[in-house]
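Left out: one protein chain. Kept in place: all the others.
We just call them A, B and C in the order they show up, numbering each chain from 1.
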Amino acid sequence: MPTVQDYTSVHRPTWCPGCGNYGIWNSLKAALVNQNYELHDVLIVSGIGCGSKLPDYTEANGLMTLHGRPLAVATGCHLANHDLKVVITHGDGDGYSMGGNHFLHTIRRNLDIVDIYQDNKVYGLTKGQYSPTSDKGYKSKTSLGGSIEEAVFPLAVALAAGATFVSRSFAGDTDQLTWLIEQALQHKGYAMIDVFQPCVSFNKINTYQWYQERVYKLQDDPNYDTSNLDLAFQKAREWGDRIPTGIFYQVQRPTYAEQVPTLGKGALVKQGLRNSVPESIKNEFV
Amino acid sequence: MPTVQDYTSVHRPTWCPGCGNYGIWNSLKAALVNQNYELHDVLIVSGIGCGSKLPDYTEANGLMTLHGRPLAVATGCHLANHDLKVVITHGDGDGYSMGGNHFLHTIRRNLDIVDIYQDNKVYGLTKGQYSPTSDKGYKSKTSLGGSIEEAVFPLAVALAAGATFVSRSFAGDTDQLTWLIEQALQHKGYAMIDVFQPCVSFNKINTYQWYQERVYKLQDDPNYDTSNLDLAFQKAREWGDRIPTGIFYQVQRPTYAEQVPTLGKGALVKQGLRNSVPESIKNEFV
Amino acid sequence: MVTNNMTIIIGGDAGQGVESSGAGFCKALARGGLHVYSVQDNRSRIRGGHNFYTIRAQADPIRSWTEPVHLLVALTKESVEIHASKLVKGGAVICDSSLKVEAEPLEQAGIKLINVPLAQLAKDSGGSKVMSNTAALGALAGLTQFPMKYIQSVIHDNFKKKGEKIIDINYKVAQAAYDYVVEHYGRSFEWNLQAVDVEPRMVINGNHAIALGALVGGCNYTSAYPMTPGTSVFEWLTTHADEYGIVSKQMEDEISAICAGIGAAHVGARVIVPTSGGGFSLMVEALGFAGMIEAPIVIVNAQRPGPSTGFATRTEQSDLLFIIYASQGEFPRIVLAPGTTKQCFEAGARAMNLSEKYQTPVIILTDAYLANSFRTVNKSDIDFSSITIDRGEFLTDADLDKLTEKYKRYLITESGISPRAIPGHPKAIFRTTSDEHNEIGEIVEEADIRNRMHTKRMKKLELARQEMRAPDLYGPAQADVTLVCWGSTISEAHEAIHMLNSEKKDAANLLHFVDIWPFPVEKATPFLENAKKRVAVEGNYTAQLAQLIRAETGINMDATILKFDGRPFSPEYIINKLKEVL
Partner (left out) sequence: MVTNNMTIIIGGDAGQGVESSGAGFCKALARGGLHVYSVQDNRSRIRGGHNFYTIRAQADPIRSWTEPVHLLVALTKESVEIHASKLVKGGAVICDSSLKVEAEPLEQAGIKLINVPLAQLAKDSGGSKVMSNTAALGALAGLTQFPMKYIQSVIHDNFKKKGEKIIDINYKVAQAAYDYVVEHYGRSFEWNLQAVDVEPRMVINGNHAIALGALVGGCNYTSAYPMTPGTSVFEWLTTHADEYGIVSKQMEDEISAICAGIGAAHVGARVIVPTSGGGFSLMVEALGFAGMIEAPIVIVNAQRPGPSTGFATRTEQSDLLFIIYASQGEFPRIVLAPGTTKQCFEAGARAMNLSEKYQTPVIILTDAYLANSFRTVNKSDIDFSSITIDRGEFLTDADLDKLTEKYKRYLITESGISPRAIPGHPKAIFRTTSDEHNEIGEIVEEADIRNRMHTKRMKKLELARQEMRAPDLYGPAQADVTLVCWGSTISEAHEAIHMLNSEKKDAANLLHFVDIWPFPVEKATPFLENAKKRVAVEGNYTAQLAQLIRAETGINMDATILKFDGRPFSPEYIINKLKEVL
């Protein structure tokens, strides 16, 4: 069984020292190890952005796609080989801005994949413009007087779109995050984890400390009911002095691949190419 | 003041006889008349699809854009001339599939526009493929065994995205629809109306009768509280034997244009082009 | 009496069944052993608005449609107004008596009016008004003396799903109209259609031929977003998905359609993504992504008139240069522009192989006309046995088991092709990125590796160029004029040179390009140089192939014949224009 070291590429991360992505990276590797995934059975698909460089540093199959498109690409990867465990890692700009449409539609397909958002509430790689999760009033090079758009509540949107596993964590709490990724890996269906990821270079508001003072864990309340959608929707909008993390909502529904007749025979690319097409098919046109 | 006749172009609709779009068209014209809009003060922006042909038949400023893009185009129209009343009309495929990302992001900007969805739960103009609002199991040329995706609940998504006016109507009930459009026109901010629009040519499930048997009006309950987001979120997911229509949610928030300093001086295109730029600006580079 | 050589138009409002009647009659003719060539003219609306279906039928193979019409089946009065002028002397108009079409003006032009109470006959036979088109088919058969059994067999197939009763009523309706025409108009019509005893041919349109080619070529994954006229490639494969082990996915937009296709291709599927120009425009960014990560993906762009939405249901050939240069930066791609049904079938299969062999995107460029036009083709021309699946330098599990060194997905080789593995094997764990990368797929920024990796990719273009086929020369080897065209225009250009050469020996020949990019410079140049006068015939405004030829070879056209009104060429149009331009 692989170790965290096995999952760590010799190619070292280029993230800024202290970047929240280190915590996410370590948690992901730990979760994959804890869940006994072999390196070659994992495919990490990302977009473009600081966080999306994660596959470059990880010794597993990696596919760094286009800004905003990892979910769409991952859909094809998963449908063509659902034996691979597909994990998506991408930024808030990538996932909720450029990729917003794929977010909506991938969710309602309930593909059996894990979708991790490196949510630093800023555009890191392009040097600090505000992002869709930046709070209203957030100042940046493109919102000098403070952003005048309401921030997206990604978990609320995921719930509305019909996600079967909706969760949030914080890169500063790798224990919780590792646990959550493990839960997501075990979930049959689309599992979303929005991770608060401090960006030490550009986001001077949502810092480690800022989060530490605010986050609390839903699962600390033994009575929290993860099957209650209305409750989850309320919690998804809770913002301010107290910000919940953990599993907001989880429900079981058939996955997409389970419902595709062709995939009943196993992963598509393992079925081999068909040998021949019968001549009789021509009669359809006669 | 203009009449419904004034709003009716000599260019006649090419919709199929019985199409729900006639009801929407008539209601829109009636609402504009009732609200005393002059033809030249209205700009109807649409996408591509059967429903999106509405501006072609309407004697007001019209802009038929690209499939999925009317909200993005309308954003520019509105920001450059917010004296025009911008009304968007487009299909469920246009708005929720191709245009899903603009849907999410236009909402959170709270632009003062009216957004009408001609929701026939099918792709009309391309002859009958399933759409994002087709119920799971809906059979079409591209979902022969029945769609295996959960239908989008557009109102739920709108609520999650932070819409300030969320409503639904039925093309078979032009009274309610006219009233709703009037409410939307009066609402300061983004107003969404999802209209059940029977497609008599391709959707043999969601017919006039199907809706008639199911719809009920939220506003029939005098105690229904349109400021209660949680309640609205529940109602937005109510589906089956009983389907609510009316105003689900309404709240007042500053509109986007109100918060743009440049627009404090009035509509952008009415401010005239600046006469000159002072030479002193060069000193910034010295 | 002219036997088996005529053109029929069925015209009426959208929603009246023009399309199904036309397709049905084509099929009936083919079952009767005739060759068929059809052209559809549809408006972008679901009901109302004039549509028409042109069918040319012959016992001999047909190169193209031609303008003279012998018989018009008019389901509306408007159809008569629109098409009467196309009718030859002695031609006829079949229409419902209740339309009260005036006979006199027609008769003055030597045209017979065949009034048939189509709706009434339908009702009298136990059917309803909507069966008027079935009646029209019967009347058509009656007037042309075409055996009813073929009409019946088509009715049978079309209404199979609706049950015996409906089939029976339709039989009766058709027969009643047939009998009515025979009774009232006898055998007076100059053109007739006789069954010929040959092996039945397929009646297939360009889209289905491509889809079939892809299927035989090993395609097992398709994703798309509906867009006319590309959709039916996707719909056909979807219909056959369960039977042939295909994954078919309607996506939320074209961006996700191609991205999912690239994802599937990356992990080893054989992928086709059909669309039209607008959808292709949305795929442009991902096209470059496929080029960069060397993912084999096949795209079909069935062109329609632009710019933008343009005419949604009409035809044009105006995306050529766009397709060749689309996406930022430079990377190899292959563009095939089939023109005949057989070429469509072959392109579907070839594209599958080319994409995997060169690990790069392949685009099949067609247009609405070709996509929708049903034509007969001999079964033997759709030759499954000629197709072999070639995955190129593809490492199997067995190959990978033997690896002793770290697998390098982007190994820099002499040919430019890096042996390809798909994710999932323990010896071939690899990364891939749209950023510039080194041999093992890590992001790099050094100039040296950039130069070598970019050159490696671009070498594939030169390698593929060697495999690109020469243009085909039709007609005499030497001729006064050489028509130069690509894609669907082959049909009308081919008929045009045939007409010209029957008037005057060696008047014209035709040079037709299927393989367009990488442009087969060496193979094409001799043909082009050899031509006395070169006339580009293209369905666009700017003569795009002519531009490309000049850019690639420096050779100029002497003239151009262009058309951009959304309708296909006709041989007559080409011949007339040729007189003007030379």
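In this section, a residue touches a chain if its C-beta (ideal position, glycine included) is under 8 Å from a C-beta of that chain, and two chains touch if they have at least 3 such contacts.
Since this is a predicted model, take the numbers as computed values, not measurements.
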{"item": "Among shown chains, those touching the left-out chain", "value": "A, B, C"}
{"item": "Residue in contact with the excluded chain [from C:Gly12, C:Gly48, C:Gly91 or C:Gly277]", "value": "C:Gly277"}
{"item": "Sole residue of C:Glu19, C:Glu316, C:Glu356 or C:Glu492 that reaches the chain not shown, by the stated touch rule", "value": "C:Glu316"}
{"item": "Selected from C:Asn207, C:Thr489 or C:Asn540 as touching the chain missing from the view", "value": "C:Asn540"}
{"item": "Residue ranges of chain B at the interface with the undisplayed chain", "value": "9, 11, 38-41, 43, 45, 48, 53, 55-56, 59-66, 69, 72-81, 83-84, 101-102, 104-105, 260-263, 265, 268-269, 271, 273-274, 276-277, 279, 281-282, 285-286"}
{"item": "Chain not shown, touching residues in chain A", "value": "14-17, 48, 50, 64, 66-68, 97-98, 100, 123-127, 129-130, 132, 141-145, 201-202"}
{"item": "Contacts of chain C with the absent chain, listed as residue ranges", "value": "43-44, 49, 276-278, 280-282, 284-285, 288-289, 291-293, 303-312, 314, 316, 318-319, 321-322, 324-331, 433-436, 445, 447-448, 450-451, 454-455, 458, 540-542, 547-548, 550-551, 554, 556, 564-567"}
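Keep this in mind: only the chains that are shown with their structure count from here on.
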{"item": "Most distant chain from chain B, judged by the mean position of its C-alpha atoms", "value": "C"}
{"item": "Centre distance in Å when chain A and chain B are each reduced to the mean of their C-alpha atoms", "value": "31"}
{"item": "Distance between the centres, which are taken as Cα means, of chain C and chain A, whole angstrom", "value": "41"}
{"item": "Sequence positions of chain A contacting 2 or more other chains", "value": "101, 104-105, 260-261"}
{"item": "Shared interface positions of chain C, touching two or more other chains", "value": "242, 252-253"}
